[in-house]
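Not every chain is included here, but those present sit where they belong.
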Amino acid sequence: MERHTIFDWSRKARTGIPEAVFAEGKSLSHLHDVIRDHIDRNASLLITRLTPTQIDGLRDLPLSVDDLGRTATLEAPEPDHDAPVVAIVTAGTSDLSVAREAEVAANFMGLRTELIADVGVAGLWRLEAHLPALTAHRLIIAVAGMEGALFSVLAGLVTAPIIAVPTSVGYGVAKDGSVALGSALGGCAPGVVCVNIDNGFGAAAAAAKILNIAQAL
Amino acid sequence: MERHTIFDWSRKARTGIPEAVFAEGKSLSHLHDVIRDHIDRNASLLITRLTPTQIDGLRDLPLSVDDLGRTATLEAPEPDHDAPVVAIVTAGTSDLSVAREAEVAANFMGLRTELIADVGVAGLWRLEAHLPALTAHRLIIAVAGMEGALFSVLAGLVTAPIIAVPTSVGYGVAKDGSVALGSALGGCAPGVVCVNIDNGFGAAAAAAKILNIAQAL
Amino acid sequence: MERHTIFDWSRKARTGIPEAVFAEGKSLSHLHDVIRDHIDRNASLLITRLTPTQIDGLRDLPLSVDDLGRTATLEAPEPDHDAPVVAIVTAGTSDLSVAREAEVAANFMGLRTELIADVGVAGLWRLEAHLPALTAHRLIIAVAGMEGALFSVLAGLVTAPIIAVPTSVGYGVAKDGSVALGSALGGCAPGVVCVNIDNGFGAAAAAAKILNIAQAL
Amino acid sequence: MERHTIFDWSRKARTGIPEAVFAEGKSLSHLHDVIRDHIDRNASLLITRLTPTQIDGLRDLPLSVDDLGRTATLEAPEPDHDAPVVAIVTAGTSDLSVAREAEVAANFMGLRTELIADVGVAGLWRLEAHLPALTAHRLIIAVAGMEGALFSVLAGLVTAPIIAVPTSVGYGVAKDGSVALGSALGGCAPGVVCVNIDNGFGAAAAAAKILNIAQAL
């Protein structure tokens, strides 16, 4: 008596963002059904938060899988060569998984991306080396766990708005991302907005909506 | 031996946002000094989170005070008649104070604003009555306390990105705004980003940065 | 020296609700003993929160198992064809497990059920499509995780009382169901009452008691 | 530039519950405006969570004020002599304020009420003395702070459904009502549903909706 998702085929028209499948907690058979349905319709699809076990179980399907970002895409179109660009900045190596989810999702929604990794504030010179590049960007997704100091520091250095993605990287008081989230929300540097912990997809969706504004003018 | 803020006169050039004074916890004499300094320089100034007592203590100064929004401005220029517009939507009457802070701050930064009050989801027909107007906006600041259901509902109805401002309106489990904050971050409707509880100024600053992108293209 | 539950054979007479077995944390041999005892007495029985391993270990017994809802029943009578009906509404696919627990339990207690899945507020049109059906119901169990906006929205649209069941579906700030619980309790739409996170059984028991009132008049 | 609530005159028709005004945090002038508006229309009105200062400031208006319950009503009709009855039970003397809010609100919505005070479980004989009366009721609102043991105990003794209202009565770990709320939600006695801490109005609204079901059959 299992029921399946009634897929929201008109979502993109209504909200500007194609519906994606959040894989966590879903059964393999459910995922197979959704994917095959899209294959049959020649529709593109984005799946996020796949576990390694789920990725193994979908190996027989024609998906483009990103192990680091735990994503899979079907028939994902390349972003136009003149599409708007969002910069994705990470504080540490361990934040790369969430950053990749944001990158794959942003590409899927038609944005080009530039990923700048490992510029955490504990070594401020690394951030400064990338400042000229960062200053040129019109929108930045910043991905950081632990104490999340990157968000405030970056906001004091660039004029672009920053979408903060706190990650669950950390331990002790910083476990589960709550300190990084607090830093994203509780700082005084203006221009920082925030999405849920580890929500790379949400950051990409917000970026797509923000940059589409710019395009539409 | 009291020390005063070294005012950051070049902030706007560097980050695109003029520095504002957060009045909470500051002494009247400190506020007087900062304001007179700006009067002497013919500089504009925005002050937020003024208590009624502080507002009374500043009555002798040529400030433009908004009691509801607890803000004061000095030499605030009118937004250009063709400046970009941000919609500000509130769930309930009690959220108006934070919404006014956002409105005054947005105007101060050069944006025009349209305030749409009292469209909480408990009376969904009120929201629907404003939907045509909302759909036309390119950016929406949504202000809601209690359970914050407005954020998700709105994000499912419009294509514009939404800056959620949770407010500390509520009691019991919803006291201090934590449930509204959770709803802003924890929903699955894409396109919602969030600022700190009651941070109307921060939402305006993010809006100014986002819409300036659009302008600059 | 293991001890067993002294089963409460007269519970239904006293409180109107048959005792059920909460399987989580119980050993297989304990469950076997309870079930066989009921088989010997030709008694009906409801078991909830079975793990997949426990379900496997009970395959040899004449139980009616619902894998999705993680329930098993023994000699469960069909609800009368004119029994009162409770609607069970879910926000997302991932909430279906808890909704099924509620449905199986409600049926076991003699209620008929109508399950309406996937009407989360991020796609408000899905909810609106079901509104005529929902408006006709006299009691609604609403099952939602993440930000739990469904509870307030629904309460603003229908006159029936709503039993909210927050689910542990979600991540980051919404992990473990705390935000959905906050939304169920902290909203201002009157007519919403709440049970524990993931407590589909409890919602069904309350529904049975409420609708039995109606029957008894 | 103060804005006022657009009163929801059709709310009762739509949801079965008349809109009430939550006074906490509202200015006296705002309350005056809303009340005079209702006087002009000969409309009835319920105001909850009034502070002593607000009550003093409204003395000149023809309101029926309940100091203990912090409520005021305007043109509240008496419940019909054969209207359904809800029992309201409190654990301690300090819970009476919230119980009175529930009672006034229930009366305002057309229910008769029976208030049974001070039957906390620390003196179980007090509860038992009222058991015959309680058993006869079809719906019970239970109001308790501190550890909230009343909810579970009552649910094990009666067949009626119970609407639990945790109160913020308590100190130390029980401060702000969180333990009582936990007990309302976390117990295993079936038939208990819960509203927000101190939300007597919400309990009354749910009771009105539940008992109207029964009436409508």
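Letters are used for the chains, namely A, B, C and D, taken in the order the chains are written, and counting of residues starts over at 1 for each.
We adopt the following convention: a residue touches a chain if its C-beta (ideal position, glycine included) is under 8 Å from a C-beta of that chain, and two chains touch if they have at least 3 such contacts.
None of these values were measured; they are calculated from a predicted model.
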Self-check item: 4 chains shown - copies of the sequence in the complete complex
Solution: 8
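Just so we're on the same page, only the chains that are shown with their structure count from here on.
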Quiz item: How short can a path of touching chains from subunit A to subunit D be, counted in steps?
Solution: 2
Quiz item: If you average the CA atoms of subunit A and of subunit C, how far apart do the two points sit, in angstrom?
Solution: 35
Self-check item: Centre-of-Cα separation between subunit D and subunit C, whole angstrom
Solution: 27
Quiz prompt | Residues within subunit C bordering two or more other chains | solution = 123, 155-157, 172-174, 181, 185-186, 188-189
Quiz item: Which of line, ring, star, complete and other names the graph you get from chains that touch?
Solution: other
Quiz prompt | Chain pairs in mutual contact under the definition given at the outset | solution = A-B, A-C, B-C, B-D, C-D
Self-check item: Partner subunit C, residues of subunit B touching it in the complex
Solution: 92, 120-124, 146-149, 151-153, 155-157, 170, 172-174, 178-179, 181-189
Self-check item: Residues of subunit D defined as touching subunit B within the complex
Solution: 1-6, 8, 11, 14, 24-26, 30, 49, 166, 168, 176-177, 181, 196-199
Self-check item: Of subunit B, residues touching subunit A in the complex
Solution: 14-17, 22, 138-139, 155-161, 163, 181, 185-186, 188-197, 199, 201-202, 205-206, 209-217
